[in-house]
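All protein chains but one are shown at their positions in the complex.
First chain written, first letter: the chains are A, B and C, and each begins at residue 1.
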Amino acid sequence: MAHAVNEGSYLTNPKGWKSWLLTLDHKRIGIMYLLFIVISFALGGFFALALRLELLSPAKIIFTAKQYNQLFTLHGAIMVFLFIVPSIPASLGNFVMPLMLGAKDVAFPRLNLASFYIYVFGAIFCVYSMISGAADTGWTFYTPYSTTTNTSVISMTLGAFILGFSSILTGVNFIATIHKMRAKGMNWFRMPLFVWALYATAIIQVLATPVLAITLLLLILERTIGVGIFDPTIGGDPVLFQHFFWFYSHPAVYIMILPAMGIMSELVTTFCRKNIFGYKTIAYSSIAIAIISFLVWGHHLFVSGQSDNAATIFSILTFLVGIPSAIKVFNWLSTMYGGSINLKTPFLYFLSFMVLFCVGGFTGIMLGALSLDVYFHGTYFVVAHFHYVMMGGTVMAFIGGLHYWWPKMFGKMYSEFWGAVACFFIFVGFNMVFFTQFILGAKGMPRRYFNYLDQFQPLHAFSTMGTWVLGLGFLIMAFYLIDSLINGPPAPANPWGGMTLEWHTQSPPVTHNFDVAPVVDHDPYDYRRIDG
Amino acid sequence: MSKQKESLVQHHVAHHFDTAEQEFSTAKLGMWVFLVQELLFFGALFVAFFVFKYLYPEMYVEAHHHLSWKMGALNTIFLITSSFTMVMGVRSAQTNQRRATKNYLFATMLLACSFLVVKYFEYAAKFHHGLLPPHFFFGEGVHQTLPIFFGLYFVMTGLHGIHVLIGIGLIAWLMYRNSRGEFNSEFYTPVEMVGLYWHFVDLVWIFLFPLFYLVG
Amino acid sequence: MAKHSESHHVIVPVKTFVATFSALLVLTILTVVASRFDFGSMNLSIALLIAFCKASLVVWIFMGMKWDRGFNFVAFVGSILFLIIFIGFTFSDIAFRDYRDKVEGEYFGLAHPVKPISGAHHE
Partner (left out) sequence: MAKEVVVESLMKSGSFWFPEGANSITNSVDGLFYFILIGSIILFVGICSTMAYFLYKYRRTEANPVATSHITHSTTLELLWTIIPLILCVIIFWWGYKDFLSMGTPPGSALEIRVIGKKWLWQFEYPKEGVKTLGELVVPVNRPIRLVMGSEDVLHSFFLPNFRIKRDVLPNRYTRLWFQAERMGNFQIFCTEYCGDGHSAMLATLRVVSEAEYQEWLHGGSGDSDEPLPELGKKLYTKNACNTCHSIDGSPSVGPTWKGMYGHKVSLDGGASVDVDDAYIKESIENPKAKIVKGFQPVMPTYAGVLREREMLAIIEYMKSL
């Protein structure tokens, strides 16, 4: 294991910025992704703060209606395409997945680097759209508005189109890696659950993302040469666009949540020092979610004018996704039973996830019910729902995972105290912002509203103030994490007592991951073996 | 490496693989998964095709009379033949017949180019008659919704055409590597992969041809 | 991993390829010939059936699925299933919309009214 080799870690060997930009090492690519993803999150968060500020009062404060529309479009598009979809798989996944498998690298390192640069390339288009008259269509790009507005829709969709390929290639790479690169003795049921989750995610990435690509391409062509299929003026069908869009974008929400669930499984075992409860059901439920996710996209179209038959089918199937999610939640809970719970920062985020994801999930069930969705669709209730699952679910798990693997990635420890403080602010601030929005939505406040009725002001103002608490939490986090990079005490190889293979190499790992190729002869969380 | 004509370039297994076998089967699996992606990429367009066929059946009937089935059939034959030469190319690489590999690859490329030439004439005819995507459409037709058909036609055959073009590039790259003697019975992964890709392009056309040209 | 070692490197006899190639040509001719006759609503099904046979031949022999199976097979066939889901569910909307709404004139003019089934220019 971590015997002192002089060659240093992957961070310093080889040296020089060129060796970073052209690296084929999955760990470095993961770190570069991480950097871009954090920047995207901060940018998206900045837009969120700005748009919330505008909502402080029912009338105009700073922005015009058009600017406001551009703000939430940019916020949504950046958060979804640049941040949350690649967030966990491409950064943390890239870094730890091969380590967890005991592999030297992903199956196609060159492809991995290519998908990173494709990501950067796509991001450039999105940024270009921002400065050239940002799109104002909402992140859903519904036709015919998106084909007729005069803002720079093309560069934004082109950016998302390119980002899609980055996501697809990551998926292809991960599937091949998981199939072919496992260490000796690691059969499917000895894989850590995070790997299972990434596998399920990769399935969705490969199957769903091409449909987004073609949809956005059709939108671009519609604006340039005209294709006609979404254009009502010549007999096209704008609702067909929604089918196309959601065929990707619903599964995409599980691209966002599945890796997060994977992280949850890792956190709960390590910090309870205990075997996971129901390994196989958790593993299978990831795959089940991935498959069912393709059958429910129409729940975004309940009031769009789709046929009642379609609405009925989609509603039934929507509830089915709740079941595997339920299994996971209860299994994590049971894992805590009889454990030895180590209340470190990552575990605080585990707890936050449990609380917030349940709220998000339950409201998802409400939205899946036909008559209720007719009422809630297009209101702040939906906005609150998806922030609870995306921010309260995925982002919490992402931050939890970031703290969990931080020592492994950078070889430095951070301040537990400030970690807990930041988590507190984020948790409280988050609920201030978004719980209010459930009430707003239930009272009928529509989303994407620049101005609103005076009566909604108290709640909106409270929500806006929550964003400042939330922002403060992130600011604290930024400070102590950066501080840890500079002043943090060196991290041991296995600071949390984790069982999976990434903890069996030094922190930070050597360039080739393991000095001795690992051989696996036990289950991934078999604490009983060492604790008796 | 010496640049002598007959020298063989030895392939080294990449560092993160244990065996050449593992490397090969991983590449192949990756390729198949990539094709799955391609399938859904084109698949979405087929969904659109069927939706509008369902909504405007008579318009489709009218529209397909504007397409020349003879050209389509000719192109089908080109592509099928090229699939055959491709598979033979892979086989000769497997059996160390470098010369045959070169010839087969060349034949494949030639057929692919012929496909594009025929396509060029077809497109030219459409341009001439104004049977174009909606924004440029100035053709004559009974049905108002006709431009939609040509929107779809150009997008679907256009994307397919781009795939053919990429295929030509890939085959050229194979020929270059083959000329350096990189392929042999121990290592022919790239040939096999491009082969898979090429057959997939053929596969798409196998559906495009009857749907656009034969049944309206 | 080493288990499949042999299967990946089968060298298929030329005969098999030639036979497949000929079959593909015959099927192409068949589908053209079939399209010359009008089978009414069966036209599409016949064309699709033949195309499906051709595609299967290509996948099975040319792409070597016959000697491959395993995950690659599952992945490819699985993706076709997802495509079918895509088409099927989309049609659960398209095919069951309230087409009473298509009756024009009964209501008021829309900017872009539904074109009734293949609305012709002269109405």
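As a convention for this text, a contact is a pair of C-beta atoms (placed from the backbone, for glycine too) under 8 Å apart; a residue touches a chain by one contact, two chains touch by 3 or more.
Everything numeric here is computed off the predicted structure, so don't read it as measured data.
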Chains in view that touch the one left out, judged over the entire complex: A, C
Residue of A:316, A:420 or A:475 touching the missing chain in the full complex: A:316
Residue touching the undisplayed chain, where the options are A:35, A:124 or A:341: A:341
Residue, one of A:34, A:359 or A:433, that touches the chain absent here: A:359
Residues belonging to chain A that touch the chain removed from view: 64-66, 69, 136-138, 142, 144-145, 148-150, 232-233, 235, 237-239, 272-281, 302-305, 308, 311-312, 315-316, 319-320, 322-323, 326-327, 329-331, 333-334, 336-343, 351, 354-355, 358-359, 362, 365-366, 368-375, 377-379, 439, 442-453, 455-456, 459, 527-528, 531-532
Contact footprint on chain C, counting only the chain that is left out: 97-98, 101, 107-108, 110-114
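The definition used in the following text is that only the chains that are shown with their structure count from here on.
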Leader among chain pairs (count of C-beta contacts): B-C
Chain B and chain C, separation of their C-alpha mean positions in angstrom: 17
Junction residues of chain C - those touching two or more other chains: 1, 71, 79, 82, 86, 90, 94-95, 115, 119
For chain A, residues that touch 2 or more chains besides their own: 179-180, 207, 211, 235, 237, 240, 247
Touching residues on chain A, where the partner in the complex is chain C: 179-180, 207, 211, 232-233, 235, 237, 239-240, 243, 247, 294-295, 297-298, 301, 305-310, 313-314
Residues on chain B engaged by chain C in the complex (per definition of touch): 18-19, 21-22, 24-25, 28-29, 32-33, 35-36, 39-40, 43-44, 46-47, 50-51, 53-59, 69, 73, 76-77, 80-81, 83-84, 86-88, 91, 94-95, 142-145, 185, 195-196, 199-200, 202-203, 206-207, 209-211, 214-215
Chain A contact footprint on chain C (complex, rising order): 1, 71, 79, 82, 85-86, 89-90, 92-98, 111-112, 115, 119
